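Just below is one structure, and these are the notes that go with it.
Only one protein chain is missing from this complex, and each of the others stays in its spot.
Then we have chain A:
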Amino acid sequence: MAERSFAKEVEKLRLADGETFEGEGILAVTKGLLQAGVAYVGGYQGSPISHLMDVFADADPLLRELGVHFEANASEAAAAAMLAASVNYPLRGAVAWKSVVGTNVASDALSNIASGGVTGGALIIVGEDYGEGSSIMQERTHAFAMKSQMWLLDPRPNLPSIVAMVEKGFELSEVSNTPVMLELRVRACHVTGSFVAKDNVRPAMTVGEAAANPKRDTNRIVLPPANFAHEHEKIERRWPAAVNFVRDSHLNEWFGPERDEIGIIVQGGLFNTLNRALELSGLSDGYGSAQLPIYCLNVTYPLVPEEVTTFCRGKKAVLIVEEGQPEFIEHELNTMLRRAGIDTCIVGKDILPRAGEYTGQVLCDGVATFLDKWSPERAPDRSMPAPTDTELAKEVPPRPAGFCTGCPERPIFSAMKLVQRELGELHVSADIGCHLFSILPPFHIGNTTMGYGLGTAGASAFKPAGRRAVAMMGDGGFWHNGLTSGIGNAVFNKDDTVTIIVDNGYSAATGGQDILSSRADNPRRKTKNPIERAVRGMGVNWVRSINRTYDVTAMRDTLKEALTSREAGPKVIVASSECMLNLQRREKPLRARAEKEGRRVVRDRFGIDPETCTGDHACIRLSGCPSLSVRQNPDPLRQDPVTHIDQSCVGCGNCGEVSHAAVLCPSFYRTRIVSNPGAFERLLDSLRRRIIGWFQMQHERAIAARAF
């Protein structure tokens, strides 16, 4: 079950011609695909594209009605390989993933499909996870487009433009027999807006029909001599076809006056930010009526030489606003102008920052610098930005991401911290996923992270005689590639590494999608394939499964055993407990209903006695649970804040177990609240309360007697 349900929103995908669609960017993309008569969709989840996968999944009934095949692929490589369906058949297909990491994973298949080319339109929707919203290395998808000769669309971030590019993208792909990438920045995926819908179109041919009538063309297979022919084909036929289509369909746009001494060329995705910068400089307005020429590249690869030279000719200088590095477009613009003998000065990374997101402030500054040099009469007065208040900056603490309240991964790292106290610091090869939050406070665990599912592979160089390395792997990463690249590799090379596979039942970090080992029933997929069986099947003999990670003592002891066991070969601990976010989402409504219906319901939460808490906060350093917080000490004698547990506690028990395992303090207690108890339970309780109450009264009197 995914974190966010689009069950209601996907109804909007049924809108007919002329109706107005209102909603988020990713839904608009899906509507665009259906309007374009897509025959199959797929992909792999990951921010900011996870929600697109969730939309596909929730829209599955509609997709079936239309004869569209949907597949949640095992990895980006699998998704890219699925585009093979468009090689021989006129099938339009779209796949989606997070770039640049997903594109890295997919690049083998991508190179193959780009080489052989496609018959049906192939669209790759990449969420460019760049800047503030990013959790990955900062690189550009643009490089992939150039090296494989795929076309890259970067539409203006508004719904009509995005939808138009989805539709035109298929046409471009078909006319040039080349796969097309549609790049959406993180905010564009989630931007709200509206556009006028068209009817959905059933694919002219379904994947079923194609499979029933197989076609074969060895010229499309990457094998000598065809592969050499592909290269020529790319350059001599597909490239010109694409340039012609981009030009003739007016995919790029022009704003502002026709004539000027200067101008700006901008990537489509940055157009809105640029316009705001111009507006704040008094050179545009809220409707994009710029007072200097702007050439907006909704297609950033390939460039159209005629358009570029026409725009630049007669201008003293043109600013290119291109995010990220290297400045591929700037390089190409310079080459084009040299070849055409035009001496317009291309201004780009010499005044704009090489690194970092192009935010409103960055572009305001960049435009001002550009105008200062090339059109000083139009340059805005630049007021000095207010100096940062360093005193204030000291008071505002950073908020690193951390495990959710009740997260089953937290006790794994609490246990690891305890083991480190006994055995000394460990080399921990971390992976991608929620468990990567271990590198942040309060755990500070994890030395490297090399990629999704690559935790174990990342430890493979460490074969020390004394201490074993520890590798982390999530269940998502395990099925993505960790089973082969990590476990298989460790078995084959006789590694001694200890691998902890965190099995929380979902691809949790990307929003709780089901995977092979999910415990959930999923009518469309085969779930419940245990990780332990796969690991044993791969040849690992030392496997321990822990079915309740909250048992910190068991976690600690098992990890210690794995690190000290005399047995040779890889050791694998499968640590399973369901993702608490998903668990709560599923169980909370059920519990509320049961309670209402008068059935017995038990709810746990934890508390701390402020009188026995001495304010050392060792428990927080071993847990970091959001519900485990501090407050002013109610004791007038004590000065340090006292620990306390707020109402958000879900009663997972981690804090109590940690307190036990680490022998911390006697302050933790569990309150169990029983709703609709049975008659006998009620009687027993009242009996106990009466007896204890009487003794407590005596005790209270004794205390009062000696009181101040």
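Following the convention adopted for this analysis, contacts are C-beta pairs under 8 Å (C-beta built on N, C-alpha and C of every residue); 3 or more make two chains touch, one makes a residue touch a chain; residues count from 1.
In this section, contacts and distances are computed from a predicted model.
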item	value
Omitted chain, identified by the protein name its UniProt record gives, among "EfeO-type cupredoxin-like domain-containing protein", "Indolepyruvate oxidoreductase subunit beta family protein", "Neutral metalloproteinase" or "Branched-chain amino acid ABC transporter permease"	"Indolepyruvate oxidoreductase subunit beta family protein"
Contact residue for the chain not shown (choose from A:P155, A:G402, A:G451 or A:P570)	A:G402
Selected from A:P257, A:G314, A:P353 or A:P441 as touching the chain missing from the view	A:P441
Per the touch definition above, residue among A:P48, A:G169, A:G324 or A:G505 touching the missing chain	A:P48
Residue among A:E65, A:E261, A:E306 or A:D609 that touches the chain left out of view	A:D609
Interface with the undisplayed chain - residues on chain A	22, 47-48, 132-133, 135, 157-158, 160, 185-188, 190-193, 271-273, 275-277, 279-282, 286-288, 359-361, 364, 368, 380-383, 385-386, 388-389, 391-393, 395-404, 434, 437, 440-442, 509, 553, 605, 607, 609, 611-612, 614-618, 620-621, 624, 626, 628-630, 636-641, 648, 656-657, 659-666, 668-677, 681-682, 685, 688-689, 691-693, 695-697, 699-700, 703-708
